[in-house]
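Every protein chain but one is kept in place in this view of the complex.
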Amino acid sequence: MLAFVLRRAVQAVLVMVVVALIAFTLFRFVGDPVNQMVGIETSAQERARLRQELGLNDPVVVQFARFIWAAAHFDFGVSYQFKQPVNDLIKQRFPATIELSLVSALFSLLLGIPMGVYTALHRDSWLSGFILTVSLVGISLPTFLTGILLIFLFSVTLGWLPSFGRGDVVAIGFWTTGLLTKSGLRAIILPAVTLGLFQMALIMRLVRSEMIEVLRTDYIKFARARGLPNRIVNFGHALKNTLVPVMTIAGLQLGSIIAFAIITETVFQWPGMGLLFLRAVQNADIPIMSAYLLLVAGIFVIINLVVDLLYVVVDPRIRIEARSA
Amino acid sequence: MTDFVLSVRNLRVEFPNRHGTLVAVNDVSFDIARGEVLGVVGETGAGKSLTANAIIGLLEPPGRIANGEVRLDGERIDQLSPEAMRRIRGKRIGMVFQDPLTSLNPLYRIGAQLIETISVHTNYQGAQARRRAIALLNEVGLPAAEERIDNYPHQFSGGMRQRVVVALALAADPELLIADEPTTALDVSVQAQIISLLKRLCRERGTAVMLITHDMGVIAETADRMAVMYAGRIVEIGSVRDVITKPLHPYSVGLMNSIPRLDSDLETLAQIPGSMPRPGSIPSGCAFRSRCQSAFAPCATLRPELMTRGASKVACWLYGDAPASGEAAQ
Partner (left out) sequence: MSAQHDASHIKWSPRLTKFLDNDLVYSFRKSKITVVATLVALVIVLGAVLAPWIAPHNPFDLKTLNLLDSNMPPVWAKGGDARFLLGTDDQGRDVFSTILYGSRLSLAVGLMSVALAAALGITLGLLAGYSGGVIDTLIMRAADVQLTFPAILIALLIDGTVRALFGESHDENAAIWVLVLSIGLSFWVQYARTVRSMTFVEKNKDYVLAARLIGIRPWFILVRHILPNVIGPVLVIVTINLALAIILEATLSFLGVGLSPTQPSLGTMIRIGNNFLFSGEWWIAIFPGVTLAALVLSVNLVGDWLRDALNPKLR
């Protein structure tokens, strides 16, 4: 068990190192730190001096080490656009993105799983056909289009929900949350649905196909042959076996949601990290880009690790193997 | 008929598809007496498993029972509602499948699966059910049942798993056990153990057994009577001794001949030339005629019904009218 965890941890570190390398390369070689900091009039001598000061003439390995060290202390330099420490910018906007992502993920799971189970168990009912069609539309609509359509319907035409911003937020420590205020709750509905729709459709289809597969297995057949009632067969055995692989994929989807938040934040002007990153891409603001990259990579890697460990806990076959590994 | 635990009459299982209707089980009739072991042999695709599935009500759509009767203890069960059929399954008819690894849910401990079955069908609950489960595991010969009851299926070897499966099938003390190729997926050495286990348990409890297999050795050791199936029909049915030593139907003859004997000096293995027709391409008349050495005029047009010949029944025109057909069989 320990060996398994260690192996996964090592893998995670490896991925982070590769990502750090990419982020560093971006930071150091694509963007030019000096040229961004000074004006056109600065003399060549000044620039050379700055270069030396910033340690840009040191061996690459040393610079890389310095980069990692700084990153470990959440020091990502100064943004080209805003002339502020990247660290501060990201910290400000981190809660908004995470809240949005979590609410969306919850939405997609709470709706996606039951719908998937229903359509697997009642394959021929009209409701299943309807749900399947809706899900197909769900994965065919790009996130931004869903957002625009929802805004058009609920903000422009009906005027029920706001179309931009986060509403009022409450600060708790360094975190700000919009979930405790009425306007905050109203503001998060449309973005969360937009962000979660695609995922919900995906999860629904996944649960459905997994469950159909499971319902075809010998052990389900044997369970029926033993005369177990449908309720136990479907929700005791089949559901449990379905959710195990689904759970891992759903976990990975959380990472996807965080990335897709970029789009949703753009459409709804949601003040999160994604919007920050997009502006950075549009303006070639390398420090923000590389910081976002590292941060998001870290989040993904942790999610992957947690999901892998979760799998071990839930699936006894792997647990026993891992123990003996 | 109430002497028989299971009574099947003219069972017909069909699969409608867009090209027409496939008949996979055609006019099958047999009985199983209390405590008797009936072996059902035949090649893959002969319709053995489908017959079993039809009896226990687990035919997968679009398959359906198109005709016939299935009676358990004299009462018809083929037309029961799904809920009524469910109550019979496990409690009065138990079933064991071929692959013990895939028969058990890998995410549940075997104890949990046993206790669940016991709770559903009997009055034992909770701790009582657990004790009963341990007792069952002891009965099927699982060592250290008290500890291993909390293990997962993959922690057992194939033979052990099949014992668990047998325990599960017999947990509610059914009158009839259907075993569909119970030893095919097991090592030869383990096969013998499982077979003797089945024999013992069923003898002790008086459970009737429908033993489906393509392994003649298993039949010879275990069954009282046997039925030979070919292309969806029973072609011969009689006592094991009779059918094995004095087979009547040319197909049975071919089967017995193709079993190599240790004491013979064979250069080549005997075979029946050709192969069994698939459900969609069964010829008219007798389905075996294209491979039969003794085929003659009526075989092409008239389908032979099961005809009595001594203590056996055989579906072959060789035994039809002419009493002088004695020498035609082997």
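Letters A and B mark the chains as written, and numbering starts fresh at 1 in each.
Keep this in mind: contacts are C-beta pairs under 8 Å (C-beta built on N, C-alpha and C of every residue); 3 or more make two chains touch, one makes a residue touch a chain.
Small disclaimer: the values here were computed from a predicted structure and weren't measured.
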Residue among A:V169, A:A297 or A:V312 that touches the chain left out of view: A:A297
Contacting the left-out chain in the complete assembly, out of A:Q52, A:S125 or A:S140: A:S140
Positions on chain A where the hidden chain makes contact: 11, 14-15, 18-19, 26, 30-31, 136-137, 139-145, 148-149, 151-152, 156, 255-256, 259-260, 262-263, 266-267, 277-278, 280-282, 284, 286, 289, 293, 296-297, 300-301, 304
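Here is the rule we use: only the chains that are shown with their structure count from here on.
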Distance between chain centroids, defined by C-alpha means - chain A, chain B (Å): 54
Sites on chain B touched by chain A in the complex: 56, 58, 86-91, 94-95, 97, 99, 102-108, 116-117, 120-121, 152, 154-155, 165, 168-169, 171-172
Complex interface listing, chain A residues touching chain B: 217-219, 221-230, 232, 236-237, 240-241, 244, 314-317, 320
